[in-house]
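Of the protein chains in this complex, all but one are displayed in their positions.
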């Protein structure tokens, strides 16, 4: 069979609340366009600042040094501080871009990065600098969109993510390990733990648009995500039914630790989700990889600025993505009135 | 805020190759409608029989006793043995239905089942018998659709799933454990291991329609799936970048074990995926749960016919779902010519 | 540029209430799958019979002689007479099929028919008999789906279509003309007039999902539709603004004849739509056209059974399609509660 790529790609998520990301790490801007945001909701500019700050690099020893002001311009869909019901454009200009750092591309594609696949896919037309549209920089648009989705969700629906583990450790030990790994020019795997509570029983959908499937898709789209687990996750693979089954209690409640979603729909219990992130591929220690220009193995030393571990910066992104997914299901299912 | 459910639900997957499931476990039929299947492909009736047989219950000591002929009627979109390019309706009549087994519903909802959430969601209008549209019976339509998608995928793209573990064990030990658990009226968690190979470098899309996100969504929709892992999955959370990074080798190849997808796109290496299934909720040992009619805790003994472990029957479903997802990406991306 | 058709086609309409048609005129069955139909609605079997009868051929001198029982099997999504909220499969078996009538295809494609384009598009794989999936036979599924959508629409929303004109004439004159044309083995153009009333002010959406755009799309999909006009339609092209503008009256009402939709949204006035149908291409008088096998012009005499004019049979299809479109906008917009 012939092989005939057309390279038509999408960067959209959602069914009724549709978010399209755009932008490149070293292009003029990144951002998100939200189509389907209901009218009459207060846009909380202060909360937007807080949320954008929470993912900003340069604020911790464990985050990269890139300075980004992350100022969000709201260019449509908001009038006198409220949503109009029409598309909301969120634009974030790029600043502090150092493109010289990426002059080794495309000839010396970085191990663990998407440089080579996207270069092949687009026949060399992709903007590879800084990871292009695959950069974590794109999560700025996601976090901005997620921040705006706060006000359409009922106040008693809670979506909270926290750093679960760094290299398998928690707390002070984790911090110490991450610092040590960073000093060595290396990076570390990590985990974010997400809890969703307050969803009404039956919230969600069957099959492919169930809470678990749509959430799994959205979370696995976060750069470097490698696993997503619901409820007891991988652990459930070694359990017995008698042990795993959650008996309905008085008033059809469930005991803490019970599955928060079954068959795509909320049970009334808190939904626990764990997302595992691989160690960042961008490490400063020297690596050996293939050089296409030289047609031989070569040494690569990545300069640039890199996060040694992903969970701390992915945490607000996990929350943002989850809010967008839950808001989409809520709007479509008629759970909120706009 | 007011709460106003509309209960409009979807059972569709795919963007250009769109599969809609339909049917209820104890209704007249189940099946799938495929919209977007290209024209000119031979429909392999023999392969369809083989694939349907592979998920059929009643063929193993570890599967439930329900007898299903699983005969697939192809009612449209195929002419003289080839696809016409127009929607293909796959209809599978239900047989050997024993609805009396489910007379305890809705008052005594089973632990770990979706009985209660869907009853609440639809205000009592759902058909709860046998799990309704949430039953594993619905996977018959998926397997049939997946079988037809074989012929549109290039022969050198391999999609293979195998039973990975039962209760954490493999091989003979696993079989022994499952038999023992079954005898005790209990059930067991399990894992299916999936390998996709042969995809051209760059196959896939960025972000939400990347291989990992769309596959995660489709796999998490399989009843009882609780976790999905790509590449080194949960293990990557405790690794270092220097250890996890896959250096490009001669000719831009990758060593075995390298990530098969990065940022949503194929790398050229085989893509490894692991799907964890919880122990089946339907166990025959007595359970205690809440009885809505009596307004008190009650004992529940489920009769019916149940699988003690899911992986053996989920294995062909994992393959089918994966084929559909890959075929959808391939059609949309222009990787196959129809 | 290379030319590389993939022939992946769709037969779907709707966004939240999604209807996929399937089937071929001379295949085993036709029908529709409805995804997104809300739960808890009574399925009115009697109304379904009435609606199916209204489009049935063989009931008038102006309709073709094909006998179709048009019995609709509801194979999923309905339990104890009510919708469950899950996909509803409507299946209509084909009967009285005379495929010998179409043995002249594909070599002698009929003028005004889609035989040749679909043959080229599918490289010969389409089922051309009786027009295949392009046959008016497929409207049976649409009418069945439209019938079921009645019960989700508020009772005071009225959707009524009537035969507007046959060959430019109305009433008895029109009937006489059509009979005369039929006797001559010829066919006649016609028009259906549609009125939608009772929609709340603001119902609809801006731009591409406005009432006019989505209705125009759905109505233009009815076989042989050639024009669709809203309000004063083509006539508005010769009017002055001072004459066409509809002043808001007491209580923001509008005078009769005012535009029922502006910018995609309902105004409160009745929305008038006119759909023009070309004369049916299937005429029994001899025609001259190109014979691919002989590579020369040839005489073609179509036997089969044909409608001499489309409006009488298209009328219930116009209503059905309109109901589906309005129901989709209503569900998505939250105008009905399911």
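Note that the chains are named A, B and C in the order they appear, and that numbering of residues resets to 1 at the start of each chain.
Assume a contact is a pair of C-beta atoms (placed from the backbone, for glycine too) under 8 Å apart; a residue touches a chain by one contact, two chains touch by 3 or more.
Note that this is a predicted model, so its numbers are computed, not measured.
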Identify the residue among A:47, A:84, A:253 or A:291 that touches the chain left out of the display. A:84
In the whole complex, of C:214, C:270 or C:320, the residue touching the missing chain would be C:214
Would you mind spotting which of C:28, C:112 or C:198 touches the chain that isn't drawn? C:112
Filtering A:27, A:185 or A:198 for touch with the omitted chain leaves A:27
Hey, which subunit B residues sit against the chain that's not shown? 2, 4, 16, 86, 206, 332, 334, 337-338
Subunit A residues that touch the omitted chain in the full complex: 4-12, 16-18, 20-24, 27-31, 33, 35-40, 73, 75-77, 79, 82-89, 91, 121-123, 125-127, 132-133, 331, 334, 336-338
Quickly run down the residues of subunit C that touch the omitted chain. 1-13, 15, 21, 109, 111-114, 116-122, 133-134, 138, 154, 165, 167-168, 181, 186-191, 200-210, 212-214, 216-221, 223, 225-234, 236-252, 259, 262-267, 276-283, 285, 287-290, 292, 297, 332-337
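Just so it is clear, only the chains that are shown with their structure count from here on.
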For the two copies subunit C and subunit B, is the contact made of the same residues on each side, with over half of the numbers shared, or of different residues? same
Approximate Å spacing (C-alpha centroids) for the pair subunit B, subunit C: 36
Residue numbers in subunit B touching 2 or more other chains? 4-12, 21, 121-122, 133, 334, 336-337
